[in-house]
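Just below is one structure, and these are the notes that go with it.
One protein chain omitted, others in place.
Per-chain numbering from 1; labels A, B and C assigned in written order.
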Amino acid sequence: MSKFLPFFTDRDVPYTVAARPDTGLYSAKLGIWLFLASEVMLFGGLFSAYIFLRLGAEPGYWPKGLLNVPVGTLNTAVLIGSSVTVVFAWASLKMREFMKYRFYMAITILCGIFFLCVKLTYEWPAKFDHFGVFIKQSSAAKYEEFLGNDFLKEKNEEPRWEVTGHILRAPKGSPYGAVAEHNAEHFSHGAGHGLHLPGGEGDYVIQLDAINAKPNSEDNLRPAFWPRPLSSKTAVIRAEDVESASTFVPRHSTYFATYFLITGLHGLHVLGGLVVFLYLWLPFKGGATLYKSNPEHLANRVEIAGLFWHFVDLVWIFVFPIFYLL
Amino acid sequence: MMISHDNTLPSDANAASHVAASVGKYKVLFYGLLALTVLTVGVSYVHFGSNFWNFVVGMLIATLKAGLVSAIFMHLLGEKLTIWRFLIFTGVFVTGLFLLTLLAHKDPIPGTAHSSHSAKGNWHVAESISSPEKNSVSTGSAH
Amino acid sequence: MLNKLMGIVPNASEHGLPVEHMLEICHWVMLMLFLGWGTFFLYTIIRFRESKHPKADYYGVTGHVSSHAEFVVVLVEAALLLGLAFPLWGKRVLDIPPEQGEVMRVRAIAEQYAWNFHYAGADGKFGSQSSSLVSPSNPLGLDPSSVEGKDDVVSKNELHVVVQKPIVLEISSKDVIHALAIPHMRVAQDAIPGSKVPLWFRPIRSGKFEIVCGQLCGAGHYAMRSHLVVEKQDEFDTFAKELSDLQHPSASSK
Partner (left out) sequence: MSTIDSTVRHNQGLAGAHDDHHHHELGFWQKYVFSTDHKVIGVQYGVTGLTFLFFGFLLMLVMRWQLANPGDAVPLVGGALRGLFGPVVMTDAGALTSSGYNVFGAMHGTIMVFFGVVPLAVGGFGNFVVPLQIGAPDMAFPKLNMFSYWCFFISGVVMLGSFFVPGSAAKSGWTAYPPLAGMADFENGHLWLNGQTIWLLAMVFNITASLLGSINFIATIIQLRAPGLTWMRLPFFVWAQFVTAFLLVLAFPPLEAAGFMQLTDRVLGTCFFMPTGLVVGQSVAQSWSGGGSPILWQHLFWFLAHPEVYVLILPAIGIVAEIVANNTRKPLYGYKAMVYALFGLGFLSFIVWAHHMYMTGMGARVATFFQITTVMISVPSVVLLTSLLISLWGGSIRFNMPMLFATAFLPMFGIGGLTGIPLAFNAVDLYLHDTYYVIAHFHYVVAPGTIFALFAGVYHWYPKVTGRKMSEGLGRLHFWGSLITINGVFFPMFLQGMAGVHRRWYDGGVTYEQLIKPVIHWNMFMTVSAGLLALFQLPFILNFFTSLRFGQKVGRNPWEATTLDWDTPTPPPHGNFDKPVEVFRGPYEYSVPGATADFVPQTHRA
């Protein structure tokens, strides 16, 4: 098994560990940088899609302040932290302090796991139970009470076409029926049994986000740092006024499409980094055990894995502002 | 001059002490990056006149952070010329990709229009962006 | 002349002449380069074949012939670009004739696998459309209640225009990307869903020409043919009236 894992190096070839004198590099270092160059182009392609779609989005179709900023900030800090610990791990190896290496590497791995857990157990699932309904522009006036477009116009802000929150009732035959039922149960909880939802069979009933509950409030003009709780107000939207509606899944809008694709791909990179780190941390032949026979080789491996990790961090440094803040 | 190719030795004899000296630097950078993160968040709540400028400021800080990470954590400062060379090309090409697609987006044939949600009922466009005569172009379902 | 030799279809539009001209020049340049290079090539491989020239010359060509040749190529290309290519494209996209005067505007809306040509009618204004009205018999979803649309007519797969009168086509598509290409008019433009792009030309010859769908659009792509009919004003008026009578029977009975 371990014979196949370290694709990055092989023993029959020179300069796997020591640097070639005229370039000053060992091969894997060059290799990883080339790989990172291609990664730059990969994410470059995705970011150019972001730019293209965002600029192409009409006023009111690119949401701002939807994501949970404190959580995002925390995750940013965690990734930065792991970037530091991975350099420490490498430095410890260079100084031949093996236990320290294990320690710092362990922290790095934990940070990575934490990051992924936050993504997968909180951030993404939170999207999946949020619901948004884009109202047809021709019908928007009917829902002025939730959209507040007159107010926004007065303030010279982009219009709002979407009503968001938790769905309590979906039109018959809609794929969101089950989610709606589940939410409705939750909604009525405490309010006694047999709560009557407004509206009829063919309507969307949404328990509103604060922003739609009070669209004319100055507070809601700017995104807030702490996410605002759901209101207890509901809105009824008739199916014929709906342009498109779904939970906050990739298909919901170009915003969520880019969000999920970029963070998803980034998440996969984190996962990949973690696998490599674990390999280098556990007593595999090409992993921590290598320390006994060739500590410098292990240090090199940690260095290139670390370079990859820093790059993943670096991508996040851009992802965070463009999706959470701007 | 005898060139060492021994794979068990560090390529550079005084590497260890060199590394030890940098550890402090990494710590400082860690706090610096945290501070910059806080700054990014903070600044995003300041209104710089238009969203565009907020974007510029946000991206500047992000670029600074990215620069620090790559320069110091990734040892790009002091990295070999070979690597710099192709990274510069990479930089030029992504920038090209961004700028040129952007330019293409921003420079259509005059009179071109794009479909809008206001006219989603209408597979093509209602209002033409820069057509000299608007009246000949139908407006969307708002009618 | 080279164009003719290569069997280009005859030109029928005003701007087609310079386009053709440029193509001709390109081909001459290419031919000269190819003949020059080719002569050198043939001469060389014959003269320096092993049996004739058993001992190779280490130094070969020492002068700067190649730089001169390359320099000439650069010059010619620069001349083509600056002298012909840029002005031509500029005229294509920047000098779209304004509405005033003798211009006809027609919308060309592609679908799998047909072209719909939508004329604004006598008032020169397009009526409104709505998706809810789209049906096989009303592929454009024209709104019958729209005042501007009262006199609009739609023709399928046949575009009628008036000879010598500039025409601006507003090209778009309902489903996938198609392309409207009229070889005789030396024009082509992709029909991109979600965009509407203007394309103009001035036909200078009457006749019936073929319109090609120039972009793969599915299984029926090869057969998505329509026609451009260039005719005199009165012929066009008859055509428009006939269509109008057909599509607005009530209006004509008045």
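By definition in this document, contacts are C-beta pairs under 8 Å (C-beta built on N, C-alpha and C of every residue); 3 or more make two chains touch, one makes a residue touch a chain.
This structure is a prediction, so every number in the text was calculated from the model and none was measured.
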Could you tell me which shown chains are touched by the chain that is not displayed?
A, B, C
Among A:101, A:115 or A:134, single out the residue that touches the unshown chain.
A:134
Among B:31, B:53 or B:89, which residue is in touch with the absent chain?
B:89
For subunit B, enumerate the residues touching the unshown chain of the complex.
1-3, 5-8, 82, 86, 89-90, 93, 96-97, 100-101, 103-105, 107-110, 112, 114-117, 119-124
Since one chain isn't shown, list which residues of subunit C touch it in the complete complex.
3, 6-9, 18-19, 22-23, 26-27, 29-30, 33-34, 37-38, 40-41, 44-45, 48-50, 53-61, 65-66, 69-70, 73-74, 77-78, 80-81, 84-86, 88-90, 92-94, 111, 131, 134-136, 139, 174-177, 179, 181, 183, 186-190, 192-195, 197, 210, 212, 214-223, 225
Sites on subunit A contacted by the missing partner chain, in the whole complex
4, 6-17, 20-21, 23, 25, 27-28, 30-31, 34-35, 37-39, 41-46, 48-49, 52-53, 56-58, 61, 134, 244, 246, 249-254, 256-258, 260-261, 265, 293-294
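Assume only the chains that are shown with their structure count from here on.
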Centroid spacing, where centroids are CA-atom means, of subunit A and subunit B in whole angstrom:
17
What whole-number Å value describes the gap between the mean CA coordinates of subunit A and subunit C?
46
Distance between the centres, which are taken as Cα means, of subunit C and subunit B, whole angstrom:
39
Identify all positions of subunit A at which a residue touches two or more other chains, and write them in rising order.
none
Mind pulling the subunit B residues that touch 2 or more other chains?
114, 120-121, 141
Considering the complex alone, what residue numbers of subunit B touch subunit A?
3-11, 15-16, 19-20, 22-23, 26-27, 29-30, 33-34, 37-38, 40-41, 44-45, 47, 51, 54-55, 58-59, 61-62, 65-66, 69-70, 73-74, 80, 82-83, 86-87, 90-91, 93-94, 97-98, 101-102, 105, 114, 116-118, 120-121, 141-142
Subunit C residues touching subunit B - in the complex, by the definition given at the top:
92-94, 96, 98-99, 105, 109, 120, 124-132, 141, 143, 146, 148, 170, 172-174, 193-198
Give the list of subunit A residues in touch with subunit B in this complex.
14-19, 21, 23-26, 29-30, 33-34, 37, 40-41, 44-45, 47-48, 51-52, 55-56, 58, 61, 69, 73, 76-77, 80-81, 83-84, 87-88, 91, 94-96, 134, 136-138, 161, 222-223, 225, 243, 294, 296-297, 299, 306-307, 310-311, 313-314, 317-318, 320-322, 325-326
